[in-house]
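A single protein chain has been removed from this complex, and every other one stays in its place.
Our next item is subunit A:
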C-alpha cells in the first residue's frame, strides 16, 4: 500500500508579507499543494494523508471548494484528513457542513473516528481539533480495533499545549504508522514508524532546512518512508564571521557571492559574528538589499583588547574609563557605551 503523507500546508498564509519577495509566497504554497496532488495522481498513490493545518486559519468557503475540486480530480487516490490547531473546527467553520467529494474523508469529530478502505485493507484513525489548544495526551490510549488490517493513526500535535506525543507511541499503541503534523520541521521517529511530514512550504524564517512531504509504503506491516523535497524555496541561516581586516565592502561582496552560490531564490537570515575593526560600520539596511534577506543580526564585537588598553593606560582617563565601565553590570547598553567611549577617547589621542 503506497501513500503520501503531508501536513501543515497552511494554505492562505502569506509569509514574509511586506518584503519584496513576499507577494509570491502565498501563491507558492498553493502551487506546492497542487504539485503534491498531481504527483499522487501520476504515481497512482493509494492513500493521501493530510495531518492537519491544511489551512493557515479558518478556511473560506471558496478555498474549501478549490481544495475539494483538486482532490476530486484524483482517480485512484483516497484522501483522509483532519483539522489541526490553526484550522480548528470552530462553531462558524465552513468545515462543519461541507460535503467533500467521495474520495475524501474528513475525520471531523472531536472524538476518535476511523475509516476503512477494504481494497487497501487499511484503516485510518484520527480526530480533529475543535479548539486552539488541547493539553491532554489524547493519543496515548488509542488502540486499533483490528490488528489484521494496516492501521494508520493520523495525528496532529507534539508540544505541551497541543497533545503531547510520546516517542514510543507506535510500539505502545500498535499502529503500523503514525502520520504526524504540527511540527514544521520534518523528522522521523521510532525507526521510521512515526514521522512529521513537516510544513510543505516553510512558513516562517525559522523553518530552515529542506521541506516537502513523506512518500512511503507499507508492506507486511512494515512502513518504509522517504522524505521528498518539494518546497519552492528554503530559509537559510548563515553565520558570517568577520575579522578586523574586513571592511564593509568585503563583507558585502562576500555575502553577495554566498547568495549567488546558494541560489538567489532562497531566503536568508544573516548573523554577523567575530571581531570587527572598530572604525568600520556595518550598515544592516544596506546589507538587506543584497538579496532575499529577511534579517541581518549584528553580533560582532569591536576589536579592542580592553584589558590590554586598561593596563597600558593605567590611571589616566582611558584607563579609568575602561575600569569604570567594566565594573558596571552586564548589559547591551553598557557594552556599547564601553565601545563608544574608548573609541572616542582613542580617536582624540591620535
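Keep in mind that, in the parts below, contacts are C-beta pairs under 8 Å (C-beta built on N, C-alpha and C of every residue); 3 or more make two chains touch, one makes a residue touch a chain; residues count from 1.
We take it that contacts and distances are computed from a predicted model.
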Missing subunit (named according to UniProt) among the choices "AAA family ATPase", "Helix-turn-helix domain protein", "Energy-coupling factor transport system permease protein" or "Alpha-E domain-containing protein": "AAA family ATPase"
Residue of A:27, A:57 or A:76 in touch with the missing chain, whole complex considered: A:57
Selected from A:39, A:252, A:273 or A:343 as touching the chain missing from the view: A:343
Contact set of subunit A toward the excluded chain (per top definition): 12, 17-18, 56-58, 60-61, 92, 284-285, 295, 316-318, 320-321, 324-325, 332-341, 343-345, 347-349
